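With one protein chain held back, the other chains of the complex are shown just where they sit.
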Amino acid sequence: MDVSRETLLDLHHRMVRIRTFEEQAGKLQESGKIPGALHLYVGEEAVASGVMAHLSNEDQITSTHRGHGHLVAKGGDFKKMYAELYGRATGYCHGKGGSMHISDLDLGMLGANGIVGAGPPIAIGAAFSNKYRHTQNVTCCFFGDGASNEGTFHEAANMAALYRLPVVFVCENNGFGEFTSQERHQAIHDIAERASGYGMPGVVVDGMDVMAVYEAAGEAIARARRGEGPTLLECKTYRFYDHVGVRGMGVVYRDDSEVVEWRKRDPLPMFEARLAETGVLSPEEALDVHARVLTEVQEAIAFAESSPYPPDEALLQDVYTVAAG
Amino acid sequence: MDVSRETLLDLHHRMVRIRTFEEQAGKLQESGKIPGALHLYVGEEAVASGVMAHLSNEDQITSTHRGHGHLVAKGGDFKKMYAELYGRATGYCHGKGGSMHISDLDLGMLGANGIVGAGPPIAIGAAFSNKYRHTQNVTCCFFGDGASNEGTFHEAANMAALYRLPVVFVCENNGFGEFTSQERHQAIHDIAERASGYGMPGVVVDGMDVMAVYEAAGEAIARARRGEGPTLLECKTYRFYDHVGVRGMGVVYRDDSEVVEWRKRDPLPMFEARLAETGVLSPEEALDVHARVLTEVQEAIAFAESSPYPPDEALLQDVYTVAAG
Amino acid sequence: MTTVEAPAKRELAYVQAINEALTQLMRSDSTVFLAGEDVALYGGVFGTSRGLLKEFGPERVVDTPIAESGLMGLGLGAAATGLRPIIEIMFMDFMGVCMDEVVNQVAKMKYMFGGKATLPLTIQTMAGGGASMAAQHSQSLEAWFCHVPGLKVVMPSGPYEAKGLMVSAVQDDNPVMVVNVKTILGMRAPVPEEMYSIPLGKAHVVRPGTNFTIVATGRMVGESLAAADELAGDGLDVEVIDPRTLQPFDTETVVNSVKKTHRALVAHEAVRFGGIGAEYAAQIQEQAFDYLDAPVGRVGAPFAPVPFSPPLEKLYIPNAARIVAEVRSLLGKAG
Partner (left out) sequence: MTTVEAPAKRELAYVQAINEALTQLMRSDSTVFLAGEDVALYGGVFGTSRGLLKEFGPERVVDTPIAESGLMGLGLGAAATGLRPIIEIMFMDFMGVCMDEVVNQVAKMKYMFGGKATLPLTIQTMAGGGASMAAQHSQSLEAWFCHVPGLKVVMPSGPYEAKGLMVSAVQDDNPVMVVNVKTILGMRAPVPEEMYSIPLGKAHVVRPGTNFTIVATGRMVGESLAAADELAGDGLDVEVIDPRTLQPFDTETVVNSVKKTHRALVAHEAVRFGGIGAEYAAQIQEQAFDYLDAPVGRVGAPFAPVPFSPPLEKLYIPNAARIVAEVRSLLGKAG
């Protein structure tokens, strides 16, 4: 499949945005500036980018506890994102959600989620709504290999296939659920194998290769838009840092050598090499992109740090929708 | 596989016991003598009988809301069973459980259950215990086609395969979850297809043919005893009566013709014909069996009806285990 | 759509009142749909949605697999994207299999998102014992949900309330749980034909009285009225208040009543320990302490699961006689 230069640059830009956002977020948390728990997406950028490139703001996604990358790829505003991680009033959730609940309904991003496996049921609801309202919109449901063992995934997958809902289940198989490796949490190798049990196609793709993800996601999403129902798309990827926070080497649950091996397949340099070869983007131009994005990120961080915390009154606001007038 | 005469007669006896128990229970409820909801097993006798013939009292089963047949096949005492359905102090649960919670831990029957899908998690716990205690015991988990869509089944199946637990998931696919036919609650035809998604074998068997069930269950149970892990055994069967109670014709959710077709494959006459052909049991002898069992049942009903209700003090008893002394 | 308090002539059974509310709501708003187990083809195991499939079709009256987490999530996702779902959980006892969706997702999404989400989601379910359905089909678990910020909870005590509260629940822009009571589905009362609403958060003084206040929910409202009649023989003039909305609770109406009567009791079918009656009793003594001539009493189920055996279940479920006895013992306790 031939992909336009714009698309290639767009995919690259999304990945750079995620990587830069996350690297800085990690530093900020290590320096104690960001409170709470951060689950970084570094290493998995190709998945969110390859999928999101097919979606408009009217298409929804459900996310996970590891949600920054999804929101960035969906078009998230750095300023509002950092402000949220800082717990400031200017954040996406006015500081009430933080990293684990960052969201932007206007972008169709139905929220990071602190509950593993909470996304799939919500995703079929959005997909049901798309169908009910006779739109062509699609909902992409991101979830992890660990989440694939939660009953919620099973229930949602069965219903999606039964109703032929326009949803794509994107499994980000990074080989671990927290500190438990896949072979220690399920007896299968390919989670996509579960698809046939619901009556939907299952596809395995290299989650470190953004073009492969872009292509496979494109087919699944097009299929959903055509009203042909859901697909389970498993993306094999890897989390470079620790489950929470940055540290990720010298840990009890995986060998450093494994991390080193996976880092050789870092999706960003791999893609940049390809863009250079094909003359789409030279190394210098790539550096430019990184530099521009870094500047954006720095501005956003400054914005967040200079933003006020929510006022005390906010504590009891927005628990309920108050009838207008 | 050649099966001994004793086994053939035993299988027949179990089926007759279930059929007779249920037919009478249905009548008693229609006549208003048994309170609450009864989910009758009539039509599905071959499943419980074919499986239970392989189990000892040290092997456990988990059951469903449709549990009488399971307990009868596991060796349940008619007197204690009817007394329970009547809510009498002499019942298996001293009248506190009724039809939906009838159980006998001494027989390894871990209870009928009012919650669809509640059995599988409990079953893997018993299987875990069998393994932990280094026994050769197996746990058989009965559940319906409707229950196969509950997340609990998914979670338990994954854990069973992961830990290679000695458990057999016996899916009683009678084509309906309450009043919703299988094609209206899942997009697959064979529930056994879900097995590969957990890394366990899936087997489909004719649930109206007790020999077929006996053989397939035998292999799955032997496999579990050998420590080779779980199997998903799907038995295609049919519920002759309504979801609750007896009436089952002239209902909105299925055609009478469908019932008529399935009744042509009534597991009991089919098996009796075979026993007659092979000279194992003549029609006259078969009638004797029915007559003897009916007498047992009538005695048990008389026992139940003459039994006292639980005393008022029972209301607050057995909420907790009170430390001895 | 108007608010009618004066009862009309026509009588309906509780179950018909729910059915009429659902029908009128779906006629009046095309974003309203109903999803649940056997709600469509079968019309609901309690008959509450009979006829809806025929009138509105399978897109708007949806039979679902037995998968309550998926079902509740379907409602949430649909509500967050512009629809007004009614999600039926057949028995309240089954809330446990979709508890996370209700409590961590539905109830919290708006707040966690800084207010951006609007969730016009109605959760309809059936509570209560008395039908010999044993421990897993007879519970009244409303206290759990009243403890969860982000949810509203209503409990109709009769046909008039069943229709009006359902209309209010569905038209409210927040998640509202409608806790119906299965043992009074056959109860008949006058119900206006038009689609009317009953304001959420406002209690109803069912029977005015001067020297004792009974706050009762659901089925206990009727039992309390019977108790009031009997207690009239003791020269007691009992005021019976039905909160109708359990969360938010209309503290003001109840406290004002107690300031007048100086004595109060809260009655519900749920287990007494930790039931919503504890909260109401605590609020009454906090806000009317100097007016109380006796402790605030509570009537609820004893601390045990619901037993199957009919005589035990009869003993288990609170009724007029127990309310009368508790009121009399409170008068004994009067300071």
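In order of appearance the chains are A, B and C, and numbering begins at 1 in each one.
In the analysis below, contacts are C-beta pairs under 8 Å (C-beta built on N, C-alpha and C of every residue); 3 or more make two chains touch, one makes a residue touch a chain.
Fair warning: this is a prediction, and the values are worked out from it, not measured in the lab.
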Where the missing chain makes contact, among the chains that are shown: A, B, C
Contact residue for the chain not shown (choose from B:M15, B:C93 or B:L281): B:C93
Option from B:P35, B:G50, B:G69 or B:G111 whose C-beta touches the chain left out: B:G111
Omitted-chain contact residue, chosen from C:F56, C:F94 or C:Y196: C:F94
Candidates A:R66, A:R88 or A:K131 - the one touching the absent chain: A:R88
For subunit A, residues in touch with the removed chain: 35-37, 87-88, 93, 95-98, 100-101, 113-117, 146-147, 149-152, 177-180, 184-186, 252-253, 309-310, 312, 314-316, 319
Contacts of subunit C with the absent chain, listed as residue ranges: 93-97, 99-104, 107-108, 111-112, 134-136, 141, 143-144, 146-150, 247, 270-271, 273-279, 281-282, 285-287, 289-290, 292, 294-298, 303-305, 307-308, 333, 335
Touch list for subunit B against the chain that is not drawn: 60, 62, 91-97, 101, 103-106, 110-111, 113-115, 118, 120-130, 132-133, 139, 151-152, 154-156, 158-159, 162, 317-321, 323
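Just so it is clear, only the chains that are shown with their structure count from here on.
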Between subunit C and subunit B, distance of the C-alpha-averaged centres to the nearest whole Å: 37
Separation of subunit A from subunit C, taking each centre as the mean of its C-alpha atoms, in whole Å: 40
Multi-partner residues of subunit A (at least 2 other chains): 151-152, 154-155, 158-159, 162
Subunit C: positions in contact with at least two other chains: 64-65, 67, 69-70
